[in-house]
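A single protein chain has been omitted from the complex, and every remaining protein chain is retained in its original position.
We call the chains A, B and C, going by the order they appear; numbering starts again at 1 in every chain.
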Amino acid sequence: MIKVAIIGASGYTGCELMRLSVQHPHIELVAVSSEKFSGKAVGEVFPSLGTTVKLTFHALAEQEAMREADFVFSALPHSEAMGVVPHLIQQGKKVVDLSADFRFRTPDLYEQWYKKHTAPELLQEAVYGLSEIYREKIRGAQLVANPGCYPTAVLLSLIPAVQNKLIDLKSVIIDAKSGVSGAGRSPVLNSLFAEANEGVKPYKIGTHQHTPEIEQELGLIAKQQVSLLFTPHLMPMNRGILVTAYATPKNMVAQKDIVNIYQTFYQNDKFVRICPPDTLPSTHQVKGSNYCDIGIIVDSKTNRLILVAAIDNLIKGASGQAIQNMNIMAGLEEDSGITQLPLFP
Amino acid sequence: MIKVAIIGASGYTGCELMRLSVQHPHIELVAVSSEKFSGKAVGEVFPSLGTTVKLTFHALAEQEAMREADFVFSALPHSEAMGVVPHLIQQGKKVVDLSADFRFRTPDLYEQWYKKHTAPELLQEAVYGLSEIYREKIRGAQLVANPGCYPTAVLLSLIPAVQNKLIDLKSVIIDAKSGVSGAGRSPVLNSLFAEANEGVKPYKIGTHQHTPEIEQELGLIAKQQVSLLFTPHLMPMNRGILVTAYATPKNMVAQKDIVNIYQTFYQNDKFVRICPPDTLPSTHQVKGSNYCDIGIIVDSKTNRLILVAAIDNLIKGASGQAIQNMNIMAGLEEDSGITQLPLFP
Amino acid sequence: MIKVAIIGASGYTGCELMRLSVQHPHIELVAVSSEKFSGKAVGEVFPSLGTTVKLTFHALAEQEAMREADFVFSALPHSEAMGVVPHLIQQGKKVVDLSADFRFRTPDLYEQWYKKHTAPELLQEAVYGLSEIYREKIRGAQLVANPGCYPTAVLLSLIPAVQNKLIDLKSVIIDAKSGVSGAGRSPVLNSLFAEANEGVKPYKIGTHQHTPEIEQELGLIAKQQVSLLFTPHLMPMNRGILVTAYATPKNMVAQKDIVNIYQTFYQNDKFVRICPPDTLPSTHQVKGSNYCDIGIIVDSKTNRLILVAAIDNLIKGASGQAIQNMNIMAGLEEDSGITQLPLFP
Partner (left out) sequence: MIKVAIIGASGYTGCELMRLSVQHPHIELVAVSSEKFSGKAVGEVFPSLGTTVKLTFHALAEQEAMREADFVFSALPHSEAMGVVPHLIQQGKKVVDLSADFRFRTPDLYEQWYKKHTAPELLQEAVYGLSEIYREKIRGAQLVANPGCYPTAVLLSLIPAVQNKLIDLKSVIIDAKSGVSGAGRSPVLNSLFAEANEGVKPYKIGTHQHTPEIEQELGLIAKQQVSLLFTPHLMPMNRGILVTAYATPKNMVAQKDIVNIYQTFYQNDKFVRICPPDTLPSTHQVKGSNYCDIGIIVDSKTNRLILVAAIDNLIKGASGQAIQNMNIMAGLEEDSGITQLPLFP
């Protein structure tokens, strides 16, 4: 059994990490931290985990609690993680960090979109945890930077096309739709039920902080700088991200050829499902699972390739992929503890 | 008072037409037809209208009921309207038809996307009822073809840019999101609560029947053939359409200049609201009203113009615009009976 | 035109008061206050009211703004209203207060459930604004205490039965269900979308602060002390309250006789609709309107009378009834400005 601690565990990704960890056949959950709920039983904060997760939240300062952990998931907010993760690394623990703090290969982009980086020395060492793409590097890593929820769906849908040089990189437009849990558990006006329900709206068009993360990763695949338009929308649902990506193919290609390319690309990846012809993904069909469903359409009239990806933002977009990365790092079966099928309806 | 009949009144647009008609200061609602509910009181079928709409649905064959009507709204389904509307026109009644049957200037497109047209002689006479654009022609029309819900939002957001030759027409991509009421009141699997709730999915990418309507109308403005990609998505909400349209500007333009162009273009149009800088439309903010809110973003990094429009699909996208057209045809104030402010939250 | 000010106007009931006021044929809205948004245009805070409500929020201290108002709606929170309303009364303004501060006939109950009352001298003068029941008293009042949302639905459904001595008062159980907007616009954990969506839960069973208000009012009708069980539930919807009230009839009565009693009781009340036999109210059928729909079932097997009432909590349960009360106080038609039919779906 791997002894695991989760820090910053009182948000939605923390709740999912706890849920998945206590059901994981090779994890023993030994400690969970939360500043806000320090001293409270997990079941008081998350009745859903009630009788099963028998731990009490401790404050981060009470480092004793984590001493026996070999492995740490950090679900701290952006810019807090970089203050804590270096100590865990020094103590020899393996870490999957779910914040943006270690996702950038150099501090410049981070500092441009977030703030001054206080642990830049770890950026080279950290491995970007898009499991299907960086599996080999993740295997040997001590620190994995778990991808953002939007980037996970965007990259899984675009990378095969980019790697196979199928599309004009300048043409890429990403229209993304996310459920409200993506905004976290903090009580803010825009996340109120009556503000989000029965409405849909775009936000941060071209200025969302996941843009540079997407551009960096596609640039590394394309081996050239990538600049694209990313438009997120807030949707009246708890979970799920749907990405509709538009690109112009470099050469006219048949839909079935692209489907073949994608099926080959992901042939060894259990969590990526390429939709059958004439069907399209829905967030409904992946909810509660670690799947990423990808649908492929070629519109010959306008010469566009349309790629659609659906994930559960809290699982493949966060906590599920974190477990997947831990499984890889620990030499376990990659799907260990995350084989749950989607909950429909 | 204008004596009005509504045929095909038992769907959601029929319900809205009845609701708006009985509150309209210049309408006397004299007859409502429904094959399915013929003989039933309106209040039995729509308890919301209960004590106010005191009519009983009659079958279409009982033409007597409509004899005294001067004005008819047809909310019959596509391809049924063209069997009925010619008789109404012959009887000298003015008609606003909410189906697709009279939206095309020639029968070809209609026959390609729908079916054989049985009243092609009316196509030249019919005026496309996008009120803000064709106000003058609508004024003198006997038959107005009310635009589709998606086309209304798409066209109002794109026409000023097209008319001012701001954008490369080949670059246009439209990502649209609609509430479930857009699919009508027929009990079909995809419209079930448990199928639509907590999920978002695209459908009919590049093949939705509103595509040729949008292309025809933009082509008439641009005076050239237009071919574009239209991708609708089904959203877990009752009402609302949000259109996010992407286009490449022909020349670099400043956001504020485009905002000015739009404000000028719509300066006499009460129902079009251009969003203040740095704000974006939400369907939440137009629900229950005849407004179309338009937001304008220029992303200089990728050289894209993003136009976002929000409408209530059942009001500005259907029944509200139908009343607006009737007001114009009858020489009334254009906003008569449709001044309701949005219901928020 | 009546010159109206709204204080505490930046919550959901404030938004509704503004929406209804600017569409009211006899109201000129002259000032709106908000501490939080003081200095901001209404359209910035509520884009739905955007181009129509052209006022700017002022702080309460800037009393100048309200000087010309003859009539004031106070939508301040409980316990804040009693600090402000006495000054307005002294200035000779007519006031409808939407808080609980003036709903109790004596300070004891208020102080037991809320806090120390600072203006107890106004309690005798204030008229409880349940329009259908206290119309005559409201007509002559300077200060009307608008009922709570739950009490409005509960009282309208129970009062005819209580007044006609049809039920055993000790038997009454009220199971109520409310949309999330009832919790207001403050960002609190329980009102977050992801906390409230896809779930239903009871809260404050037997301890909700609307309990004494209901008991006081039923006691006044029954001319004896009333003690009942009130169980509210939080529902995943924006608007609406449904009350399912259970009581044991004193004598066996036929359903149609009780329906007759209710129809007679409310025969002059446009906003109360008694459901036809075999139909039951739904919040869906009153949304966006000032209606209260009441359904009546007698279960002879268990000898129970079940009364079901549905209202829009922000309209008949708050702002709509406030306007109704103002209409009565000002000698206008009682339904002036609030004749909107429900928005379905």
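In the analysis below, contacts are C-beta pairs under 8 Å (C-beta built on N, C-alpha and C of every residue); 3 or more make two chains touch, one makes a residue touch a chain.
Just so we're clear, the structure is a prediction, and the values are computed from it rather than from any experiment.
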{"item": "Touching residue (missing chain; options A:Lys93, A:His210, A:His233 or A:Arg273)", "value": "A:Arg273"}
{"item": "Residue among C:Ala9, C:Leu242 or C:Leu341 that touches the chain left out of view", "value": "C:Leu242"}
{"item": "Sole contact to the chain not displayed, among C:Gly43, C:Gly129, C:Gly182 or C:Pro345", "value": "C:Pro345"}
{"item": "Touch with the omitted chain, as defined above, among C:Asn197, C:Gln216, C:Asn325 or C:Gln340", "value": "C:Asn197"}
{"item": "Touching the absent chain when the full complex is considered, from C:His233, C:Lys250 or C:Lys270", "value": "C:His233"}
{"item": "Residues belonging to chain C that touch the chain removed from view", "value": "170, 173, 175, 177, 194-195, 197-203, 205-206, 227-229, 231, 233, 235-240, 242, 244, 246, 280-285, 287, 295, 297, 299, 301-302, 304, 306, 308, 310, 345"}
{"item": "Interface with the undisplayed chain - residues on chain B", "value": "12, 179-181, 185, 187-189, 191-198, 236-238"}
{"item": "Hidden partner interface residues of chain A, rising order", "value": "12, 15, 19, 22-23, 43-44, 46-52, 181, 198, 238-239, 273, 275-276, 279, 282, 284-289, 293, 339-345"}
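Keep this in mind: only the chains that are shown with their structure count from here on.
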{"item": "Length of the line joining the C-alpha centres of chain A and chain B, rounded to whole Å", "value": "39"}
{"item": "Between chain B and chain C, centroid-to-centroid distance (C-alpha), Å", "value": "36"}
{"item": "Whole-Å gap separating chain A and chain C, where each centre is the average of the chain's CA atoms", "value": "45"}
{"item": "Overlap residues in chain A, where contacts from two or more other chains coincide", "value": "194-195, 197-198, 236-238"}
